[in-house]
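A protein chain is absent from this complex, but the other protein chains hold their places.
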Amino acid sequence: MDLQYGLELIGTFVFAISGALAIREREHDMFGAGFTGFITAIGGGTLRDILLDSYPLVWIGDVRFLYAILVGILAAFIFPRFLSKLRKTFFLFDTLGIAFFTVLGVEKALSLGMRPEIAAIMGMFSAVMGGVIRDTLTNEIPILFRKEVYASACLAGAIVYLILNYFEVPRDINLLISISVIIAIRMLSVKYKLSLPRLD
Amino acid sequence: MDLQYGLELIGTFVFAISGALAIREREHDMFGAGFTGFITAIGGGTLRDILLDSYPLVWIGDVRFLYAILVGILAAFIFPRFLSKLRKTFFLFDTLGIAFFTVLGVEKALSLGMRPEIAAIMGMFSAVMGGVIRDTLTNEIPILFRKEVYASACLAGAIVYLILNYFEVPRDINLLISISVIIAIRMLSVKYKLSLPRLD
Partner (left out) sequence: MDLQYGLELIGTFVFAISGALAIREREHDMFGAGFTGFITAIGGGTLRDILLDSYPLVWIGDVRFLYAILVGILAAFIFPRFLSKLRKTFFLFDTLGIAFFTVLGVEKALSLGMRPEIAAIMGMFSAVMGGVIRDTLTNEIPILFRKEVYASACLAGAIVYLILNYFEVPRDINLLISISVIIAIRMLSVKYKLSLPRLD
């Protein structure tokens, strides 16, 4: 539980940094960057909890998430060049982040008594909708529609988790496998420039 | 009741197809198309129910809606050309869809004890906001702001329903009239290229 909580805080922190840096090259000031970092970090989980009627929202009920975001934004303000150079590291962090948030979202939906189909959608939403909302607000085509194997990697990982859960695989092993599936799909698709087929 | 439920499922299915096909000509892969179909199908009703604090959301509480969407998306994947050729048929389906969802939305808001003014807005939102959210996510100008007599046809139909309901016209007759009003306004406005006046 403590490990999970710590990882969730770190994931929120990483999402805040990547959100704040995402608009660095555009004509935004520091406030806009901070706002974007905030939206990226809370968006997915907030949408999930509103859809599931699960209140208080995580960042409203536990102020530590707010401070994780604030520290992430400040880091992006103070070390923008250094952090941007860490792009490869950040790709790793972002991939870890979406993998972990997917599984957290699935588990939260299941713990609220949701069917597995709903839990899979909620897992994917937790991971990717923060970025989707950020891109929509800043008038970008959401990453979901550009880098094809992004949300679908999360959905695949969520389904793997649910299948293993159905067969009562111990939670630790399940977490390890389903998170690895998401990371592997994402990494391989970027490395080999794989993408899903288009319609027609 | 059974007829209404069946029509609601069919409407959801049709919206999923039209949503998935809407982005067919753009640079999206199958996942993006499926995501768009999903958002189009659930968006309006979800926004209505969140605004009215009515939980669980329809598609979360009743898994058949999720499967209606899935079948719609698969149909769009398997027969994209065939379905795109059915454009005229789809215009009819979409028009039937918004007409029916408008009245369903009005009735749901009234059943939750809402005032008629709120019910009219909720009816319109149920019908058009799925498409608005879809267009916003994919960086299009929402249809609401392009094809003028679209949301306003729904609003007109909602008001007709509420007036007839006030005068205690039997529900079946009321449904028939108010749905026909929406279809007629939409059809005539497209046929004769009618539009509302612009400001100034």
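When the chains are written out, they are named A and B in that same order, and each has its own residue count from 1.
Assume a residue touches a chain if its C-beta (ideal position, glycine included) is under 8 Å from a C-beta of that chain, and two chains touch if they have at least 3 such contacts.
Please read all numbers here as calculations on a predicted model, not as lab measurements.
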| item | value |
| --- | --- |
| Contact partner of the left-out chain, one of A:52, A:76 or A:109 | A:76 |
| Where the unshown chain meets chain B, residue by residue | 50-53, 114-115, 117-118, 132, 136, 139-142, 144-145, 148, 151-152, 155, 195-200 |
| Touching residues on chain A - with respect to the absent chain | 20-21, 23-24, 27-33, 35, 46, 50, 55-57, 60, 63, 66, 76-77, 80-81, 136-139 |
